[in-house]
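This part shows chain A:
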Amino acid sequence: MWRDALLMAGKDLRIEFRSKVTLNQILPFAFVTLIVFAFALDTSPGTLQKVAPGLFWLAVLFSSIFSVDRAVAIETNDNAGDGLAVYGVDSGGIFLGKVTSVFVQLFLLEAVLLVGVVILYGPAIDGWPLVLLSAFFATVGISAAGVMYSQLASGSRAKQTLLPLLLIPVTSPVLLAATKSWQDAFSSTASLGDPWLRLLIVFSVVYLALGAVFYGSILEA
Partner candidate 1 sequence: MNGYVEAGYLAVLGVLGGYSALLLGRSKKLKKVLLPVQGKKAQDESRPTE
Partner candidate 2 sequence: MESKRYKWTRRAIGIVSLLLVAATVIFGLWITPPDVVQGQLVRLIYVHPPVAWVAYLAYGITSIASTLYLWKRTRNMKWDLLAASSAEVGVIFTALTLVTGSIWGRPAWGVWWTWDARLTTTALLFVLYLGYLALRRVPATSHQRAVRSAIAGLIAFVDVPIVHQSVVWWRTLHQGATVLNPSLSPKIHGEMAMTLLLGFISFTFVYAWMLMHRYQIAGFEQKILDIELDQILEERLHEPGMESMQVELSPDVEQIDRHSKV
C-alpha cells in the first residue's frame, strides 16, 4: 500500500507540475476570493484583521474543491482508473497517494496565500508553531475528505454542483477549527494545547482511516 501510495503521489505531482493547473488557475482563483472578500466586507484594517483567518480558510476550502476534483479527473481521462485496476494498484495506496499529492499542492498554495493575507489584511502573527501545525492537520483533513467525496461524486453529470454540496458541510468542522486556532495564534494566546488543534487532528485521522478503508469499495462499485 505505501509503495503504491508513493508511486501514485509521485505520478500525480509530476502531472500537476507539468500541467500547472494549481499554479495558473487555482492559486489566482484563491487570490481573487481574498480580494472580493474585502469588497464584501468593511475595508477598515480592524475588520479585515479580525476576519483574516476565516477568509483565508474559506479561500482554501473553495480552492480545495478544484484540487480534489482534478485529482480524481486525472484517472477518469482515458479511463486511466481502469488501467490502475488492471495493473493491480492497491486502492488504499491510490487514496493515500492522491491525498498526499493534493496535500502538497494545497500546502504550497496556503503558503503563498498566507503572504497575500498578511499583505492585504495586515494581521500580526505570533504563534507560528500553532499556525503551521493547524495548517498541516487542517490540510490533511480537507485533502482526505475531499479526495474521498470527489471519487464518490465522480461519474455524475452534475459533479460540479454535487461535490461542493457534499464536501462543504462535511469539512465545516475543519473550517471552524482552523479559523479558531489561527485566531488564537494571531492574537498571541497561542499554545499547542489548543483544543481546536486537537479537533483538527481527530478529523484528519478519522478521514484518513475512512478513506483507506472505503476507497477501494468506491472504486470497485
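In this text, a contact is a pair of C-beta atoms (placed from the backbone, for glycine too) under 8 Å apart; a residue touches a chain by one contact, two chains touch by 3 or more; residues count from 1.
Behind the choice of candidates: all candidates are chains of the complex that A comes from, given by their letters.
Please read all numbers here as calculations on a predicted model, not as lab measurements.
This complex places one of the candidates 1 or 2 in contact with chain A: number 2.
Residues 148-149, 152-153, 155-158, 162, 165-166, 169-170, 172-173, 176-177, 180, 195-196, 199, 202-203, 206, 210, 214, 217-218, 220-221 of chain A are the ones that touch candidate 2 when the two sit in their complex.
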